[in-house]
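What follows is one structure encoded as C-alpha coordinates, with my remarks underneath.
One protein chain omitted, others in place.
Entry: subunit A
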(Lines give C-alpha, C1' and ligand atoms only; values in the text may rest on other atoms or scores of the structure.)
Protein backbone atom coordinates (compact mmCIF):
# COMPACT_ATOMS: atom_id res chain seq x y z
CA UNK A 1 0.00 0.00 0.00
CA UNK A 2 1.49 3.33 -1.02
CA UNK A 3 1.98 6.33 1.24
CA UNK A 4 -0.85 8.22 -0.44
CA UNK A 5 -3.27 5.43 0.18
CA UNK A 6 -2.24 5.13 3.80
CA UNK A 7 -2.68 8.85 4.29
CA UNK A 8 -6.07 8.70 2.65
CA UNK A 9 -7.09 5.79 4.84
CA UNK A 10 -5.96 7.66 7.95
CA UNK A 11 -7.85 10.76 6.90
CA UNK A 12 -11.06 8.86 6.19
CA UNK A 13 -10.84 6.92 9.44
CA UNK A 14 -10.13 10.05 11.49
CA UNK A 15 -12.97 11.87 9.75
CA UNK A 16 -15.27 8.97 10.54
CA UNK A 17 -14.04 9.11 14.14
CA UNK A 18 -14.89 12.81 14.30
CA UNK A 19 -18.38 12.21 12.98
CA UNK A 20 -18.92 9.31 15.33
CA UNK A 21 -17.67 11.21 18.38
CA UNK A 22 -19.91 14.17 17.52
CA UNK A 23 -22.87 11.82 17.11
CA UNK A 24 -22.18 10.06 20.40
CA UNK A 25 -21.85 13.39 22.18
CA UNK A 26 -25.26 14.60 21.09
CA UNK A 27 -27.40 11.47 20.73
CA UNK A 28 -29.31 10.27 23.76
CA UNK A 29 -28.58 6.76 24.95
CA UNK A 30 -24.95 6.59 23.89
CA UNK A 31 -23.85 6.49 27.52
CA UNK A 32 -21.60 9.50 26.99
CA UNK A 33 -24.16 12.08 25.89
CA UNK A 34 -23.00 15.60 26.64
CA UNK A 35 -19.86 14.47 28.45
CA UNK A 36 -16.41 16.01 28.45
CA UNK A 37 -15.02 12.63 27.45
CA UNK A 38 -17.02 12.60 24.22
CA UNK A 39 -15.81 16.12 23.42
CA UNK A 40 -12.25 15.06 24.10
CA UNK A 41 -12.67 12.16 21.67
CA UNK A 42 -14.05 14.57 19.09
CA UNK A 43 -11.06 16.84 19.62
CA UNK A 44 -8.62 13.93 19.41
CA UNK A 45 -10.12 12.57 16.22
CA UNK A 46 -10.10 16.11 14.80
CA UNK A 47 -6.42 16.50 15.66
CA UNK A 48 -5.62 13.18 13.97
CA UNK A 49 -7.58 14.23 10.88
CA UNK A 50 -5.87 17.62 10.74
CA UNK A 51 -2.47 16.01 11.20
CA UNK A 52 -3.10 13.53 8.40
CA UNK A 53 -4.15 16.34 6.04
CA UNK A 54 -1.17 18.49 6.91
CA UNK A 55 1.18 15.56 6.45
CA UNK A 56 -0.28 14.90 3.02
CA UNK A 57 0.39 18.52 2.06
CA UNK A 58 4.02 18.34 3.16
CA UNK A 59 5.49 16.02 0.57
CA UNK A 60 8.52 18.22 0.06
CA UNK A 61 9.30 18.80 3.76
CA UNK A 62 10.43 15.35 4.74
CA UNK A 63 11.28 15.79 8.39
CA UNK A 64 8.40 18.09 9.20
CA UNK A 65 6.04 15.66 7.53
CA UNK A 66 7.38 12.89 9.70
CA UNK A 67 6.88 14.94 12.86
CA UNK A 68 3.32 15.90 11.90
CA UNK A 69 2.49 12.28 11.02
CA UNK A 70 3.90 11.20 14.38
CA UNK A 71 1.74 13.75 16.20
CA UNK A 72 -1.32 12.60 14.27
CA UNK A 73 -0.47 9.02 15.23
CA UNK A 74 -0.27 10.04 18.88
CA UNK A 75 -3.65 11.80 18.64
CA UNK A 76 -5.27 8.80 16.96
CA UNK A 77 -3.82 6.35 19.49
CA UNK A 78 -4.85 8.41 22.50
CA UNK A 79 -8.32 8.85 21.03
CA UNK A 80 -8.62 5.09 20.59
CA UNK A 81 -7.60 4.61 24.24
CA UNK A 82 -10.09 7.27 25.33
CA UNK A 83 -12.80 5.58 23.27
CA UNK A 84 -12.04 2.31 25.05
CA UNK A 85 -12.63 3.96 28.42
CA UNK A 86 -15.78 5.54 26.96
CA UNK A 87 -16.94 2.02 26.04
CA UNK A 88 -17.42 2.99 22.39
CA UNK A 89 -16.07 -0.01 20.51
CA UNK A 90 -16.79 1.27 17.02
CA UNK A 91 -14.86 4.44 17.77
CA UNK A 92 -12.00 2.33 19.14
CA UNK A 93 -11.83 0.36 15.88
CA UNK A 94 -12.07 3.43 13.66
CA UNK A 95 -9.32 5.27 15.53
CA UNK A 96 -7.18 2.14 15.68
CA UNK A 97 -7.41 1.92 11.89
CA UNK A 98 -6.38 5.58 11.64
CA UNK A 99 -3.47 4.99 13.99
CA UNK A 100 -2.34 1.86 12.14
CA UNK A 101 -2.45 3.65 8.80
CA UNK A 102 -0.38 6.51 10.20
CA UNK A 103 2.09 4.08 11.76
CA UNK A 104 2.55 2.22 8.48
CA UNK A 105 2.90 5.53 6.70
CA UNK A 106 5.67 6.50 9.11
CA UNK A 107 7.35 3.16 8.77
CA UNK A 108 7.24 2.60 5.03
CA UNK A 109 6.98 5.96 3.35
CA UNK A 110 10.47 7.12 2.24
CA UNK A 111 9.67 10.70 3.11
CA UNK A 112 9.11 9.70 6.74
CA UNK A 113 11.51 6.83 7.22
CA UNK A 114 14.30 8.99 8.51
CA UNK A 115 12.13 10.25 11.34
CA UNK A 116 11.54 6.96 13.14
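FYI, a residue touches a chain if its C-beta (ideal position, glycine included) is under 8 Å from a C-beta of that chain, and two chains touch if they have at least 3 such contacts; residues count from 1.
By our rule, contacts and distances are computed from a predicted model.
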| item | value |
| --- | --- |
| Chain excluded from display, named as in UniProt, from "Sugar ABC transporter permease", "OB-fold domain-containing protein", "Glucose dehydrogenase" or "Cytochrome O ubiquinol oxidase subunit III" | "Glucose dehydrogenase" |
| Identified contact with the non-displayed chain, of A:32, A:48 or A:75 | A:32 |
| Contact partner of the left-out chain, one of A:23, A:61, A:85 or A:108 | A:85 |
| Interface with the undisplayed chain - residues on subunit A | 28-32, 35-38, 40, 82, 85-87 |
